[in-house]
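Below you'll find the structure I mean.
Missing here: one protein chain of the complex. Every other protein chain is in place.
== chain A ==
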Amino acid sequence: MTAPAELRRASEPAEPTADELAGQAAFDELIAADSRIEPRDWMPEAYRKTLIRQISQHAHSEIIGMQPESNWISRAPSLKRKAILMAKVQDEAGHGLYLYSAAQTLGIGREEMMRQLIEGRARYSSIFNYPTPTWADMGAIGWLVDGAAICNQVPLCRASYGPYGRAMVRICKEESFHQRQGFEILLELMQGTEAQRRMAQDAVNRWYWPSLMMFGPPDDESPNSAQSMAWNIKRFSNDELRQRFVGMLVPQAEVLGVTLPDPELAWNEERQAYDMSEIDWTEFHEVLAGRGPANAERLRRRREAHEAGAWVREAAAEYARKQADRAAELAGAVA
């Protein structure tokens, strides 16, 4: 028996309206056709929320990701390397801005996202919570971290949300320079002195596992993956992408002459893929929970930069206001 509408309790979910039903049908049809959802289309609230979370986390990662490398700009071994590193860090800032713009089309403000970041309410990739003690870390970050990022991001160029996919296209184009310059740094070190070779190998040892963790938890522990794949946001599972990445790394490591720090890494003829050791997920969860080597430092630095830059933002806004007033005055005088 249906209760009369006026007796229905407030906590009961409201029946979807005709508009919502039509919107959902149109949305389902676009997803089924592997077409794109655009900002002003109707979309389920959960789809919007998932995208805001994913895109803003991605943007924050780019912004925080500037820090481990900016650490080495003033200490780069040559003017050429310094210029390259500055260009790379500038790219990361740009990638952050493309992504904030994409997230804004979903109805969240950039200021709000930045507040979430500096107040520690938002996540970013845990890879950036590791320190960069040597120059070889610049090589390992480019080769392994940017390499893993590219592996993750290329399929995102086809994400069902139009603005996200378009931002990823720009990012991927620029990202390949990042990986190659990192590879080159390691190659030069590996062709150098014994101490330089040791430094390169040590950096690879420290970054290898964290870079594999960038693909996220194993498939059976990744509850949101299935929904993201059904929505065509995600195209491949975490484990598939991780496996693909390792397959690309092995021949590259041979060219470099470095050893990947996994004694169980071996080609499996039957699976046509590499077998590898279990990943230490306790470390991943520790870093994710904010107990990584550099979590506090990264956030402190971001907050400091935001606060120290406040006067620049205010001065620019004030200057713009004054110019607009003056232009209005002049127009008044002429009239």
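One rule holds for everything that comes next: contacts are C-beta pairs under 8 Å (C-beta built on N, C-alpha and C of every residue); 3 or more make two chains touch, one makes a residue touch a chain; residues count from 1.
To be clear about the criterion, contacts and distances are computed from a predicted model.
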Chain excluded from display, named as in UniProt, from "3-isopropylmalate dehydratase large subunit", "1,2-phenylacetyl-CoA epoxidase subunit B", "ATP-binding cassette domain-containing protein" or "Peptide ABC transporter permease": "1,2-phenylacetyl-CoA epoxidase subunit B"
Among A:24, A:105, A:222 or A:259, which one is in touch with the chain left out? A:105
Looking at A:31, A:51, A:167 or A:258, which residue reaches the missing chain? A:167
For chain A, which residues reach the chain that was dropped from this view? 38-42, 87, 90-91, 94, 97-98, 101-102, 104-105, 107-112, 162-163, 166-167, 170, 174, 313, 316-317, 319-320, 323-324
